[in-house]
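One protein chain is absent from this view; the other protein chains keep their places.
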Amino acid sequence: MLGFFEKIGDNFLYYLEQAGRMGVFLFNCLINAFKPPYKIGPIVRQIHFIGARSIFVIVFTGAFTGMVLALQGYYTLTKFGSEGFLGSAVALSLIRELGPVLASLMVIGRAGSAICAEIGIMRNSEQIDALECMAIDPHKYLMVPKFIAGVISVPLLTFVFDVVGIFGGYLVGVGLFGVNEGAFFNGMYSSVTWQDVHMGVVKSLIFGLLIIWISTSKGYFLHYERSGGFGAEGVSRNTTNAVVLSSVTILVWDYLLTAILL
Amino acid sequence: MKRFKVETVVGLFLVAGFICFAYLSVKLGDLNFFGDKTYQVVASFNSISGLKEGASVEIAGVQIGKVAKVFLDTKNYEAKVELAINKGVELQEDSIASVRTAGIIGDKYIKISPGGSPMNIEPGGEIAETESAINLEELVSKYIFENK
Partner (left out) sequence: MEKDIRPAVIQLIDVEKSFKSQQVLKKVNLSILEGTTMVIVGASGQGKSVLLKHMLGLLKPDKGEVRVFGKDLAKISKKELKEVRQNYGVLFQNVALFDSMTVFDNVALPLRERTKASEKEIKANVDEKLSMMDLQGAGEKFPAQLSGGMQKRVGLARALVLNPKVVFFDEPTTGLDVSRSNEIYRLFYRTQQQLKYTAVIVSHDVPKIFKLADYVALVAKGQVQGCMSPEDFQLSDLSEIKTFVKETMGPIYSSEEEEMGFYETL
């Protein structure tokens, strides 16, 4: 019986410690982001990796998300004879909800996992220790460019996702089902407000930060993993954990942010 | 094929992203970066049931502005609506603003019927004559009870 409680306490302390470490890590990264020297080169490379190279996935998924929204929306809205709302239905659900969330999930799958594995391997092969011993702060050198790139890239990818999705919806709604083109766009223009766009922007900014935070810190603290963060298996398990954790976190934060911003 | 430079690709990405953002915020979100092109007019209603901020303001079915703000006048418990009317559209003093519904369950919007007065409403002025929203349920119950 005592063993049971001991285990619970142990777990609690472990996760508390983990959370504390991640918090300090985030703090260090953010502080370092504002400290000179500012180097553009690494940031550009990270934007290339996180943002630019995700664009095809984003366009693809965005288009199909918009198309399926139009399909579902049309099916539901015809029952009430209000196909005119199709445009606003597609645009609003994309801008407020699906754009930020799905774009973030794509970035997690493409870049988050890679970042976690990269940092994890660097930790494993003493590359991070080497940096520290060279008096190079790994937060500044490794993490800051990723954080900045993430916070820039995820919102931009979200916008691309939204716009491509809207035109995907247009393709299905207007092209396939023959909804009036003017009704589609005018309904959309009049129902979407800056509030909605603002919500999408705030969400995607925060999601970008969360993704990079979780992926980098999971890799960075590989050696603290209780399940034994060593070797190739440790890295792979940790990467899986990072992907799961960041996906869940995104969805939880999505709810919280919606509740706050509404 | 020649490989593109990282900088070029990133530049393209940034430009594409910002164009999309501009489309969303300016075209859809009505964010005005280039000064206000509207003027404000207020109107009081007994009830606006369901009118939302951002709803359109129309004359003869043509959109001439938007509902900028909806709030309660706590003095006499009337609904106050602030309308942002496009510059260039002048409203006569005796114009009538009414809350209407597009279709049976559609969005509420404000319809303005132009008057004949030679005087126009100044920016910041008030539309004196208003018609409140027609409440479908009230209408139906009235009809039922009157025929009893």
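We just call them A and B in the order they show up, numbering each chain from 1.
Here is the rule we go by: contacts are C-beta pairs under 8 Å (C-beta built on N, C-alpha and C of every residue); 3 or more make two chains touch, one makes a residue touch a chain.
Remember, predicted model here, so these are calculated numbers, not experimental data.
Taking the full assembly into account, the omitted chain touches A.
Across A:E17, A:E132 or A:E181, the residue that sits in touch with the chain not pictured is A:E132. Residues touching the missing chain, restricted to chain A, are 118, 122, 125-127, 129-130, 132-137, 141 (touch as defined at the top).
As a convention for this text, only the chains that are shown with their structure count from here on.
Chain A makes touch with chain B in their complex at residues 44-45, 47-48, 51-53, 55, 80-82, 84, 91, 95, 152-153, 155-157, 159-160, 162-163, 188-198, 200-201. For chain B in complex with chain A, the residues that touch the partner chain are 6-7, 9-10, 12-14, 16-18, 20-21, 23-25, 27-31, 53-56, 63, 66, 103, 105-107.
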